[in-house]
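Up next, subunit A:
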Amino acid sequence: MSAELLDSLQAIFPEIMVLILIGLVLLFDALWTEEQRRNLGWLTFGGILLIMAATLAVVHPTQQGTLYWGRMVSLDWTGLLFKMLILFGAAITVLLGMDVENLGKKGEFYTLMLVSVIGMMLMASAYDLVMLFLAIETTSIPLYILAGFMHGDDKSTESGFKYLFFGALTSAIMLYGFSILFGIVGSTNLYDLSMAMQFKNMSPALLLGTFLLILVGFSFKISVVPLHFWAPDVYEGAPTPVAGYLSTASKAAGFAVLMRVVYTLYSQVGFNWALLISVIAVFSMTLGNFLALTQKNIKRLLAYSSIAHAGYILIGFVAVSQLGITSIVFYLGAYLLTNLAAFGAVTIFSRIVGSDEISAYAGLSRRAPVLAFAMLVSFLSLAGMPPLGGFVAKIWVFAAALKEGILWLVVIGVLNSIVGLYYYLRVLNVIYHHRSDTENQPLPISTPNAIALIVLSIGIVLVGVFFAPFFNWSVLAASGWF
Partner candidate 1 sequence: MQFPIISFIVFTPAAAAAIIFMLPGERKTEIRVTALAAAAFALILSLWLYFSYNIASGGYQFKEQYNWLPSMGISYFVGIDGLSAPLVLLTGIVMLTGVLISWKLDDRPREFFAFLFILATGVFGVFVSLDLFMLFFFYEIAVFPMYLLIGIWGSKETREYAAMKLTLYLFIGSVVSLVGALAMYFQADATLGKLTFNMLELEKAGFSVSFQQLWFPFVFMGFAVLGGIFPFHNWSPDGHVAAPTAVSMFHAGVLMKLGAFAALRVGVMLLPEGAKAHMWWIILLALVNVVYGAFIASVQKDFKYVIGFSSVSHMGLVMLGFATLNKDGMMGAGLQMFSHGVMTALFFAVVGMVYDQAHTREIPKLGGFAQKMPWAMVCFVIAGLVSMGMPGFSGFIAEFPIFMGAWQASSWIAIIAAVSIVVTASYIIRVIRNVFFGTMPAEMASHIHDISTLDKVALVSLSIFLVGIGIYPSLMVPMVESGVQNILRLLGGA
Partner candidate 2 sequence: MIDLLTLILFIPSLGALLLLFLPREQEKLIKWSAFVISLVPLGLSIYLWTVFDATKNGFQFETTYVWYAAIHSSYHVGIDGLSLTMVMLTTLLMPLAILASFSIKDRIKSYMILFFFLETGLLGVFLSLDLLVFFVFYEIGLVPMFFIINQWGSEHGEREIWGGRKMSARAYASIKFMIYTMAASLGLLLAIQLIGVSAGTYDLKELFKVWPTLQTFNHITLAWQPDTIKAVAFWAFVIAFALKVPVWPFHTWLPDAHTEAPVAGSMILAGVLLKLGAYGFLRLVLPLFPAQSAHYAGWLGLMAILAIILGAFAAYGQNDFKRLVAYSSVNHMGFVVLGIAAAAAAIGTENATIALNGAVFQMFNHGLSAAGMFFLVGVIYERTHTRNLDEYGGLFPLMPVYGGILIFTAMGSLGLPGLSGFISEFLVVRGSWPIFTLYTALAMIGLLFTGAYVLKGIKQVLHGPLNEKWSGHISEINVREIIVITPLMILMLWLGLWPSSVLEVINRAVTMLF
């Protein structure tokens, strides 16, 4: 094989590997009996870990990034890091899903997960509108199914349908934006588009129009105002591990796309899109936090919190700087660990107790101290308390904006994080301070779940205390920009 082909393969190495893994899963799904199929989870988990290790060993992007496959795919550090996040998120989700009824013993679950992983990874590295669209759809379709995976459950069905409906709608709008751009410039390649937009005298109205259309699609993926409303319903109805996956890996992929498209295409244009994004950030944070205040269902609460967190990340986004990108990547990493831990704990809890109501968590700290502690760690990290990842992440997001002089946005972010603290504390209040009659009943945690929780908790602390390597990787991701 020629060196060039090898390089090209490098660009989609993890995707290929995941494809192979899908084949293996399908094969064993057919071979194994119902009882053995739980092992598909281990297979997938192990496979993903291997893929991560192999990818890190094999793939070596250049600092500025290189385009392959007809300039459709970019091989760069940003993409690679996002791929790692997505793979890690998927691995953890698999662990969490293994013991969920109607989920863990079905090959479809793992297959669909892996397909969506391929889509997300391609999203992270797509450098062409067509590729991008395909990647987004490859991601979305399995997720639609996963969200509605619980056949017997009305809520799950509703959730899947809602997700499908709004997903399709926003995809269509976004596609419309893509097509306009193609119509004007005659290319779908991001580089070409950006050159055209910089040097050809294009009407600002048109640019703004396309920007808005595209933004609709991305906003849906990262679930920010005004396209946030699906999140609570979908999270509530979807199987909990899937909801966690949606709120983390899927969101991370969305941000990767948002950064790549908006920064590449619109960084030099005349209108102030940053202001628009700032406004979206403000509304997402505020709405997310305030609506979270009144929630009684923990999954809905986490859904609103994830809307708010998308808002925080956008603060780093509007900084439009290397520090900004660094902070986004770091934030997404910390957030991925944190939110997966939160959803993981919820998964474990609801599997045994069968309720997602916050009030059901009373006395948890006596009933299952370890689980309670994991929730403590993740919720505090969400609230931004040291020595946990969320604290450092939030600091860098705020710092990035402050460095660019966007004080007002930081102030709103700060105020919001106070509101945030309140409702996170409310949950911890129930867990730690309330008592209940059931607090003496045991709450067994299965091995895969325990592994997931321990890995995540340690990860959260690690990112919060020894943040230097993580931060440096984030810097690496940002190094190709601007």
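Keep this in mind: contacts are C-beta pairs under 8 Å (C-beta built on N, C-alpha and C of every residue); 3 or more make two chains touch, one makes a residue touch a chain; residues count from 1.
Selection rule, in plain terms: all candidates are chains of the complex that A comes from, given by their letters.
Keep in mind that what you see is a predicted model, and the values were worked out from it rather than measured.
Enquirer: Touching subunit A in this complex is which of 1 or 2?
Expert: 1
Enquirer: Help me check something: in the complex, which residues belonging to subunit A touch candidate 1?
Expert: 365-366, 369, 376, 380, 385-387, 391, 395, 398-399, 402-403, 407, 410-411, 414, 417-418, 421-422, 425-426, 428-429, 432-433, 467-468, 471-472, 475
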